[in-house]
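Only one protein chain is missing from this complex, and each of the others stays in its spot.
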Amino acid sequence: MRRRAFLAVPLALAAARAGADGGYPQVLPGATLAFPRDHGSHPAYRTEWWYVTGRVHAAGGRELGVQVTFFRNRPNVAEDSPSAFAPRQLVFAHAAIADPVLGRLRHDQRASRAMFGLAGAREETTHAWIGDWSFALEGATYRARVPTRGFALDLAFEAVQPLLLQGVAGYSRKGPLPRQASWYYSRPQLAVRGSVDVDGRRSTVEGRAWLDHEWSSEVMAADAVGWDWIGVNLDDGGALMAFRMRDRAGGALWAGGAQRAADGTTRIFDPADVLFVPGRRWTSPRTGYAYPVEFGVRAGDAEYEVRPLMDDQELDSSASTGTVYWEGAVRLRGGGRTIGHGYLELTGYGSTLRI
Amino acid sequence: MLAVRALAKRYAGPANRAVLEGVDLDLASGEYVAIMGESGAGKSTLLNLIAGLDRPDAGSVAVGGTDLAALDDDALTLLRRERMGFVFQAFHVLPYLTVAQNVGLPLRLLRVGDRDAGARVQAMLDAVGLGERAGAMPRELSGGEVQRVAIARALVHRPMLVLADEPTGNLDPDSAAAVLALLRDQVKARAAAGILVTHSLAAAGTADRILVLSRGGLRERGA
Partner (left out) sequence: MTATASDAVAVLRGALAQNRARALVAVLAIALGVALGLAVQLINQSAVNELAQGVRTIAGDADLSVRGPRGGFDEQVFAALARDPEVAVASPVVEADVRVAGRADPLRVLGIDLFRAAAIQPGLFPEGGERYDALRPDTIFLSNAARAWLGLDRGGTLVLQPGLREVPLRVAGTVPGAGGQRLAVMDIAGAQVAFDRLGRVSRVDLRVAPGADVGRVRQRIAATLPPGVDVDRPQASLRATESVSRSYRVNLFVLALVALFTGGLLVFTTQALSVVRRRPQLALLRVLGVTRGRLAALVALEGALIGAAGGVLGLAAGYAIARVAVGVVGADLGSGFFRGVEPAIAVDPATLAVFLALAVAAAVAGSVAPAREAARAAPAAALRAGDEESALARLRAPWRGLAVIAAGALLAWLPPVGGLPLAGYGAIAALLVGTLLLMPWLSVALLARLPPPRSAPAALALAQLRGAPGQVTVSLAAIVASVSLMVSMAIMVTSFRTSLDAWLGRVLPADVYLRVPLADTGALSEAEQGRLAALPGVARAEFLREEQLLLDPARPRVVVIARPLPDGEAEAKLPLVAPAAARATRAPPSLWVNEAMVDLYGFVPGRTVTLPLAGREAAFVVAGVWRDYGRPQGAVQLDRGVYVALTGDRSVTNAALWLAPGADADAVRAAARAALPGGERLDVARSGEIRRLSLAAFDRTFAITYALEFASMAIGLVGLSSAFGALVLARRREFGVLRHLGMTRAQVARMLATEGVTTAAIGVGAGLALGAAISVILIHVVNRQSFHWGMDVAVPWLQLAAFAAVVVALATLTAVASGRQAMGADVVRAVKEDW
């Protein structure tokens, strides 16, 4: 089937342009996140996602990257419509398996408006679903169920560490203006248990994962074209997150991140603390887009190298959120050895994330 | 009965050929003549002029004292109907009429009453030896029989003048002789005048006298 951009928008992720639409609450510092309420959805904000990425091993020792994401989007149209079909809230979902044997992603996606209980995102706690795809928090465990045509994921993610509030108590600034920000917390080192079905064969898997829950109304500055992001579970039990917002020239408009040591001491990075140095580029044979799949990253006073599990982890979600980006399992190297496993996200390398 | 005077006819065309030039011919009632001539000599033209089916360039034809030149087409048709009878080389009887109907056709055109006409037709058929075949269709007859029907039709209304154009051309010699004899006998029996146009000297021999048409003029044979 021909792929089409659904909303002629784009990734809900990046959907918030400065001052594009009114009617959304701004993300401003000062508020305090409260849980479990803030595990749930925040329908007034333009955009929200629960983004889980992890590295698992199948019984034979085979290494796989897994990714499950639910997006929520408020288009702010037809809000007063009496119709049960009124598109007040949209839900998108992506799921992908990075399998070095296959050499590219297995991927599927869904999109729906929230209606008739067929799709939605609950406000009380984490629970987003589209049909039989769901991602929900039960007690201390997140459960992802994603049956697709080509594969199926049924994974439990047990939280074994406290929340990691990004930025200032969860206020994560993304641009020069204070309102260019998101509410953002992460859950590193989730213990993964479950099954992965590929081509009709079920494997029991175990591993570690990382969850981001982020909501915002305006994350991209007017001259931003995309971002680079890493979230890494360090082998010693620590966690590292770093990102930069890029301008048209490829320079950093804004940057940030956080590092939590195994003992729980946490450091939040200012823009000046974070530097992304693109390395080798890989060009997609499908889209022709060139992604820097290797990076040198400096965060605070440490320097790391980011190496992909495999080059081709391009994710074509033009049939749901409407973008093509790179979202892949990576290894983090420091001091000449692998010190962690996580995910690298590269957006805005094809067309500008129009937004 | 028939008076042809200085008759001339030419045909338009590159040659502008004169077919007839000053033909004279007188025929009394009961007189039966044969006209011979080579192909293209004008025999048929002469017959058509005498029958009023064609108009001469010069000269005159009078039948029973009536000058044909004075008559229009309808009057000429009437004249033919009443005073003339025709026998053709081909068997020109109407295929969809019975023998009796064919023979009765001239009477019908002359509005002779049915009863009278029936008797005359039967008498005529008896005379030509077809008394038993009155109800037959022409296709059931032999060639000689068909030509006898034609002779009966030519004479049934007692014409003054009988014109026969090669009446035996399509017949075998035996039938031809019988038909010629019949024609001559019937013309004579009804005191009509008869003209027999033919190639055949034997046929011509049945006539009272023989005329030859050549180079536009008509002469007695041997004269």
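A and B label the chains in the order they appear, each numbered from 1.
Going forward, a residue touches a chain if its C-beta (ideal position, glycine included) is under 8 Å from a C-beta of that chain, and two chains touch if they have at least 3 such contacts.
Here the structure is a predicted model, which means the values were calculated and not measured.
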Touch partners, limited to displayed chains, of the chain removed from view: A, B
Option from B:H92, B:R158 or B:K188 whose C-beta touches the chain left out: B:H92
Which of B:G37, B:G59 or B:P138 contacts the chain that the document leaves out: B:P138
Subunit B, residues in touch with the chain not shown (by the definition above): 44, 48, 51, 53-54, 73-74, 77-78, 80-82, 84, 86, 88-97, 101, 105-106, 108-111, 138-139, 153, 165, 169
Residues of subunit A (touch criterion as defined above) contacting the omitted chain: 1-2, 4, 6-10, 75-78, 81-87, 90, 111-113, 115-118, 131-132, 149, 319, 355
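To be clear about the criterion, only the chains that are shown with their structure count from here on.
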Distance from the mean Cα position of subunit B to that of subunit A, given in whole angstrom: 123
